[in-house]
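Let me begin by presenting the structure, written as structure tokens, before commenting on it.
All protein chains but one are shown in place.
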Amino acid sequence: MSSPTLPPGLAIQKADERIMTLNVGPQHPGSGHMRIVVQIDGDQIVACDPDPGYVHRGEEKMAEYRNYTLNVPHLERPVIHDSCNILYPYVLASEELLGLEIPERAKYIRVIASELNRCIYIQYWLAIYGIFLGHSTMFMWPAGDRELLIDLMEKMTGARVTHSYFIPGGIRNDLPANFEDVCLRQVNYFEKRIKEYADVFYENPILISRTANTGVLTRENAIRLGTTGSVLRASGIDYDVRKKEPYDVYDELDFETPVLKDGDSYARSRIPWLDMMESCRIIRDALQKMPKSGSVRVKLKPNPKGELGSVYKRIESGRGALGCYIVSDKKPEPYRVKLSVPSFRNLIAMPHLLIGEKLGNMPSIYWSLNYWPVEADR
Amino acid sequence: MEQWRLLYNNQGGEIFGSYLYKSKLQLGGTNLIKDLVTPQNANVFVGKLGDILEKAIDKPLGYAINWGRIWSLWPVHIETACCSVEFGAASSPRYDVERFGIIEAFGSLRQCDLVVVQGTITRKMAPRLRLVYDQMPEPKYVIAMGACAITGGLYFDSYNVLPGIDGVLPVDVYVPGCPPRPETLIQGCMLLQEKIKRMKARKFV
Amino acid sequence: MVGELAGSYSTVVLMFGFAVAAMAPALLISRMVYPRKRSNPVKFLPMECGQVPSGEGRTHFMMQYYAYILMFVIFDVVAIFLYAWGSTILYLPKEATLPIIGFLAIIFGAMAFALQQSGRRNIW
Amino acid sequence: MADAVFLALSVITIGSAIAALELRSLVYGSIALMGTLGGVAGFFLLLDSPFVAMFQVAVYIGSIAVLILFTVMLVKRELIFKKIEDKRRKFAGIGLMLVLMVGLGAVVLDSGIKEITTDEPPVDFREIGTDFLTYYWPALILMALILSGAVTGALVLARRVDEENGQRVK
Amino acid sequence: MGTATGIIKALNSGIKHIALKRFTLRYPEEKLKFVGDGYQFDPSTGVGIAGLKGRHMLFHDHCTGCQLCSIACEGVAEAIGMVKVPEEWKQNKKSIMPQIDYGKCVFCGLCVDACPFYALYMTNDYELSSFSKEGLIYTPAQLAVKPSLDQDVEIQISSRGATHG
Amino acid sequence: MVNELSEFVLVSVALLGIGIYGLAVKRNFIRMLFAVEIVINAANLNMVAFGRFLPHSGGQTLALFSIAIAAAEVAVGLALIIVAYRMYHNIDIADFRSLKG
Amino acid sequence: MSIIAPKFKLSEFIKSILDNIFWILLILTLIGLPAIQFILFYIEMPVINGELLTPFLALTWLADPSRSIPIIKAFMTTDLFRIAAFPGFGFAALIAAGTIFVERKMLAKLQLRVGPFYCGKVEGILQLMGDGLKLISKEIIIPAKADKPLFWAAPVLFVATAAAFVALIPVAPGWVVADIDVGLLAVFAVIGFFPVITILSAWSANSKFPFIGGIRALYQMVSFEIPLILSLLGVVILTGTLNLSEIAASQSSFPWIIFLPVGAIVFFITMLAELERIPFDLPEAESEIVAGWLTEFSGMMYGLVQLGTYLKLYAFAALFVVLFLGGWNGPMLWPPFPEEIITEGIELGPVTAQFPGLPILTQEMINGTLWFVLKTVGVIFFILLPRGVFPRIRVDLLLDLGWKKLIGLAFVNIFIALGLLYAGILGPGGIF
Partner (left out) sequence: MSSDPEKEPIEKKSEEQKSSEDKPAAAKPTPKPAATKPAAKKEEPELPAFEKGLADKITEKFGEKTTVSYVKPDRIGIKVGKDDLHDVAEFARDVLNYDHVESVAGVDYPSDKEIEVVYHLSSYTDPTLSRQVLELATRAQREEDPIPGNDATKLKSLRDVFYSVEFHEREVFEMLGVYFEGHPDNRRLLLPEDWADLPPLRKDFRIKGR
């Protein structure tokens, strides 16, 4: 696992009797749906081998057997709490392949849904981060406040998390009546709530002493490893697809992308929090600028055929840049769908960050990489 | 010394037993013990006693123990796929399964009694799931949560997903949905409580 | 009489014994009540996160912090030594504090060295 | 009552002392050693010196036993049992022990301390503190020196010195 | 000193929250209110009508047995099977109607989108757990039943926190 | 029984004997440490017993010192064992002969 | 083959007896007790106070308070009562159980949710009973490679040690299980057992995670024992005694926390660490090492360890109260027992009952207990609260905290106490 240019950690090749091999996962409160094989020398991790694939469900293969519309339900399953965002690049790419131009109102609604979903995702992430740090309240508060937005999404789409809302050609249904008011009310309250986390979590001295200066990912390594999203922005690189390559109507909205310099677990855990506040801003802005009425969906022919060629689209999801690469061969089904998921791209950083760290830092570093195993496995 | 050693090695029991059996306790010319303590008689006697005891002890004790089991279902912390998100939501403040005595995020599987199979079981996961189930102490219950765990759901034609977990674990309650709403999960837990109530706790006698 | 004072200590031991006597039946009843099924050898393997366990179970000693245990043995003695002084200080003249100051000074020196040594995690 | 306690304590103490030396498993040996130390603490209680007794329990069981257990677990390899003690030596040892015990016992019983009994009140534990700070204060300072020396020495001994090239020394 | 103030702040925040109202929805007693009667679809405009994607509801008098829903579902989860129904409708010559296996259904609503005859909708019913797999299969007759629900609780936001009430 | 000094001294003698036996016979360093502990405890017992029967606080004071020194000795002894273990992976006293060269 | 004992094996035989001992005992009580009474009916009864003691008379004794109360009172002064019920095990277990329940409810309230609710109809008050019944009917798994005797003994020893700790706590004037001259030292001696039991149980499980947890627990307890011991020295210096009752009594005018706040803080922090509570619950850190040294405990064993933990929690909280918050001292809240009832008796319908032995529980004792419990509950609240607002700390930070900061603060506290003493503010010449 060691590389010539990265700090080698404690490179120990021969099996020393002080070294113990520990399986963390798949049934482990601190592993999620994966296994990490770590070797520890006392308190220090000397080798680490992530073993994902416990939720590998073959989405990419299945996508080759379904047409562009019917691919929607299963392609959103890898990250059901960020399901709008994981569908987004697929929908954008297939719209380009199918040659569709979607209505303006649908674009705004998509942006709102995607930002709401980003918050939902981050709140869940934060909740688990709390659990991983042994902070049960920090599980409960985000998990509860997240329900405010889930309630909104449910009003909007009819499902709590698996919305199947975006579809090639727009969105499935229009907003319900007086959605804007409810949305504003709950988003405002939500923003108030997340600011409460500062005292018990983000400015808690114990948390800071525990996460600051651990698992430092330098700027160079962040680039070299091709990490993305909050991991990247915590290392001081201002790269957000929403800003750099705006899709739909992001170029008309007013927001910023937070960047921190330290590159440690603390910075990585703080970026999403700041992101959520920006998301609230975007939602309010978009609600204001949205056309108040109009069509939201382009009617498709049954079994539309994509044109020959390939498309690569990317968006910024809750975890980072999410790309979708579709190859089409003029059939109703795509020839190949490849999701380039941020979790998988961030996984590569895990061995590098874990080696040489304390065992106690493992959960916090692991989860601060913004890794969602189901997505990485697809 | 020699006899004692005989008594306690493997055949010792036999000698000891037959010594009692063939003892000279005789009454009126018949071998009392031999006649009275026949296997049949013993069975009848024990059966009668058992009936009485069952009425007196089994029912109330079984009721009490079942009551305890109902209100203290501790799910094991095994996340298998995306349904775990909604499982987490079920213990969030909004749905708070702790009202029913279900504590989520419990540490070790040795103290748990409920496996909530939270979604897709892939081929790689199945043996591990089984191992986790095997290592849990009795009694243990299984809830299949989500379409994937019940039949494979969306992934009915995927190459790496099992079509439901019936082949792996004995399922008690099926909770459909993709993912099931926390309400549905809670309803499933209530069904499980119903089921436990009707189960026999254990034959004590 | 020798051994008079010991009476009041016996209650601590009795309490200990009472707790054992009260709690052991809980385990015993539990052993009688719990359901027994045909047991599976897998069940009795050490728990290792759903993985078939491998390797030794008792090799983790966190030698990085071994120094603290060594220090503990010494400073535990020192700390309780101080009680002999602390409980009598009210009945002693003020000069009697001087030896303990000297005692503490020497111990502080040792402690500083020990903390410095134990702080160097890589030599353990 | 006190006599019965005394008898029980002697049995526990001596029995676990033998067990500590003879049990095959070192961990159980350490537990038996804890029994011995606890038994001696019980004797101290019987002798009306609770301070020493509690000190004994706190120090011996609370810290020394912990350290011993830790070390025993650390070096628990089978190698420990590689060498079997030879029988002759063992019997010689037992003989030596018996001779010693009988001899000393005879001397003790013969020496007239059998008559020594007392009805005087026990010494208050506060006198120990007074002793420490008045009559025995040089011993106290010496004690501090010994303890500091011990902790320094132990730390210096037990640490694992790294070689120059960063390779670890076992 | 920063540490001390931080710790006191955290404790203070914790104590403050003890005074807030509880957010919990007491589920078996209270049930959430949803938008509308469930997800519906208007084939004429091609746009859905917002609502909860719960159990389906089949209007026997509209269903023509055209199997479009079943075909749509084949690409999703194969939850719909067409079965014979004893009743006879003039628009449904073959007398076949969808039967849905909720062990497979993922509540995506694409079958609703596919039905061109306003026959298949979704309702607000979500309490579907069952002891057996067979109990999850809903026949057309069962699907025709309109669930009776009393769902009336919504999120309320007040100065003392959000509640359900 | 408790009122007689000789009983305590006899127990102490017994412990001393066991300790000496352990020191003489056992070849395992840790066992020898146990034996030393037992011997020290025998001595402590004697001291406290005499201190009680000839009422004098010195007995207890000396016992305290003795226990403290025993702690120091154990710390150093176990550190030695660790060193030896690291070097030889073996704690047999017989093998320490090889140290002599 | 014999019919009665096919394949007789002694161990099996003993096991079967053990398995059936409950039923044997039950049958004995069901059949034996009536038999004994039957026999008693025929044998001659003793004569007491000129009356023949018939069972009927014995019953009337029970009904007559003037006769039964002295008996009860006599019983209450016995060691058995103290050990099993009031200041001892029963009382502590009650508070421990209450603590568990309150912890769950309070944590739930802090986290904006309800907590146990349906078990036992009213706010889930029977939740604990449910958990207990569940645990007792749960299988106990002994890992195959475990060291069985130690593994079985560890939970029981843990509870017993915690109980021994409880025995040292004075609850009200004169109400303490073991009134010892060197009570504080005895506390240290008892605390010293916990690391040993923990490491032994962790070792005996022969599994990776318990062992890591055990080693962590060892380091943690061992490192915090010294600040713990040192932080209490200040109180001892000022009171000149090691007896806990005397220390509590010495605070009748003001609690020591006013003069020794540093010591109190250090003691509180070390207490959290010794109790393995968040933020110091490293030995059970579930996200790192599953459940630490509890990983392999199943069923009732786990229940016992939890009971022991909460007994320990109560004992530590009570120790804090005794040492720093003035123990049972507090203004008289409880009204004195009405004099007339003692002298003139009370009319109960046609009967006039006299209570010669009254009052059993004196006013001081009830008042003291009241204050003691109130203060203890307060301290327990502050022990529970960090669980809601702090994350877990890390091993190296923890050890640094214990060895550098806390020991330093403890010495500061000692010097504060010395200063107070030598400045004459407290001590023989001062205001105390």
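The chains carry the letters A, B, C, D, E, F and G, assigned in the order they are written, with residues numbered from 1 in each.
Operating definition for what follows: a contact is a pair of C-beta atoms (placed from the backbone, for glycine too) under 8 Å apart; a residue touches a chain by one contact, two chains touch by 3 or more.
All values reported here derive from a predicted model rather than from experimental measurement.
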Chain not shown, its touching partners among those shown: A, B
Absent-chain contact - pick from A:Pro29, A:Pro52 or A:Pro272: A:Pro52
Absent-chain contact - pick from A:Leu225, A:Leu253 or A:Leu369: A:Leu225
Absent chain, residues of chain A that touch it: 3, 52-53, 56, 58, 60-62, 65, 99-106, 169, 223-228, 232, 237, 239, 244-245, 291, 294-296, 298-301, 307-310, 312, 314, 321, 323, 325, 327-331, 335-336, 338, 340, 344-345, 347-348, 377
Hidden partner interface residues of chain B, rising order: 122-124, 156-160
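By definition in this document, only the chains that are shown with their structure count from here on.
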Steps needed, at fewest, to go from chain E to chain F via touching chains: 3
Furthest chain, CA centroid comparison against chain F: E
Farthest chain (mean CA position) relative to chain D: E
Chain pair, B-G or D-F, that carries the greater number of C-beta contacts: D-F
Where chain C and chain E are represented by their mean Cα positions, the distance between them in whole Å: 57
Separation of mean Cα positions, chain G and chain F [Å, integer]: 36
Chain C-chain G separation of Cα centroids, rounded to whole Å: 19
Interface hub residues of chain E, defined as touching at least two other chains: 7, 10, 13-14, 22-24, 26, 76-77, 106-108
Junction residues of chain G - those touching two or more other chains: 110-114, 117, 135-141, 180-181, 185-186, 188, 203, 208-209, 212, 218, 222, 225, 242, 286, 290, 295-296, 299, 388-390, 395-396
Partner chain A, residues of chain C touching it in the complex: 48-51, 54-56, 59-65, 124
Chain G to chain A touching residues, read off their complex: 107, 110-113, 208, 212, 278-279, 281-282, 285-290, 387-397
Residues on chain A engaged by chain B in the complex (per definition of touch): 26-29, 32-33, 53-59, 61-62, 65, 73-74, 77-81, 124, 127-128, 131, 136, 139-141, 143-144, 146-147, 150, 160-162, 374
